[in-house]
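A single protein chain has been omitted; all remaining protein chains appear in their positions.
Up next, chain A:
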Amino acid sequence: MALYIFRRLAFFLGALVASSVAIFLLIRAAGGNVAAIVLGRDASPDAIDALATEYGLDRPLAVQYLDWIGGMLSGDLGRSFRTNESVTDLVTSRLEVSIPLALMGLTLGLLIAIPAGIFAARNAGRPSGAFVGLLSQVGIAVPVFWAGILLSLLFGVHLGWLPTGGWTPWSVDPVQALRSLVLPVLSLGTILGAVMTRYVRSAVLDVMNQDYVRTARASGMTASQALLQVGLRNAALPIVTVIGLQMAELIGGTVIIEMVFSLPGLARMILANVAAREVIVVQSTVMLIIVFVIFVNFLIDMAYALLDPRTRRGR
């Protein structure tokens, strides 16, 4: 158990270092002279030098990297070139949109995928199972932003039931805030649900063919009892894995859905700063997201140890 946790922890830290170096190099090395880009083509060389000195951009890359990481570790994510706002403030104000959207989207996705996947597996080879499979195939092919556009056309423009975009902060009107999230969550959750249904189906199918389920059946359990009491705990492992794999998909989906419904979340902030060449803001925000994803995957590895005693004895 200790060895397993140690190995996963080492991977967690290694992944953080590797991805931070990659992001830093991508932005700094591929981006060229940051100060010149920020100030634009007409800037005088003196102004460029002044900005570079002010933000320490004239120091060696390694020093800048260590400075950045040191700042991140002590909670200082840097400041915007243009407005001098701290990235921490910029990010926290956006989280009240992005986190509920992503969490509710994932929850809805699981609420769809787990029953649908189990149903499709239990009815494999029958028309009803094939139908769920087909629905999931079609859902996988639908771009999440198109689902968003269609839903906002139907419920927003034609029926006028729900807002098609915009945001009211939770502190102003929680009900309105929730209403603004209904269509975004619906689009994100349905598409994620379609994608995850396939994984749940094959995980359950795998388990249903195992000897221990047959033994449970032979000892008098009904098919449902055997599946729910014996099988699901075993199917839980691959399903938990899927959640980890879907993290990247979830974040990509959240990014794009925020744009469809003009929600002032993290994604719009990143995009606006990408357009404005605010390298420090982009670099720190992207790194935060990556830290989050890697951390979730680390938690999932820990969940493995709890769900599957075999894992604890090493791989």
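FYI, contacts are C-beta pairs under 8 Å (C-beta built on N, C-alpha and C of every residue); 3 or more make two chains touch, one makes a residue touch a chain; residues count from 1.
Keep this in mind: contacts and distances are computed from a predicted model.
Enquirer: What protein name does the UniProt record of the undisplayed chain give, "3-oxoacid CoA-transferase", "V-type ATP synthase beta chain", "SoxAX cytochrome complex subunit A" or "ABC transporter permease protein"?
Expert: "ABC transporter permease protein"
Enquirer: Which of A:Val132, A:Leu188, A:Val230 or A:Ile270 touches the chain that is not shown?
Expert: Selected residue, touching the omitted chain: A:Ile270.
Enquirer: Looking at the whole complex, which of A:Ser19, A:Asn123 or A:Gln176 touches the chain that is not displayed?
Expert: Going through A:Ser19, A:Asn123 or A:Gln176 one by one, A:Ser19 is the residue touching the chain not shown.
Enquirer: In the full complex, which bits of chain A touch the chain not displayed? Write them out.
Expert: 11, 14-15, 18-19, 22-23, 26-27, 30-31, 124-125, 137-138, 140-146, 149-150, 152-153, 157, 202, 205-206, 209, 245, 247-248, 251-252, 255-256, 259-260, 270-271, 274, 277, 279, 282-283, 286, 289-290, 293-294, 297
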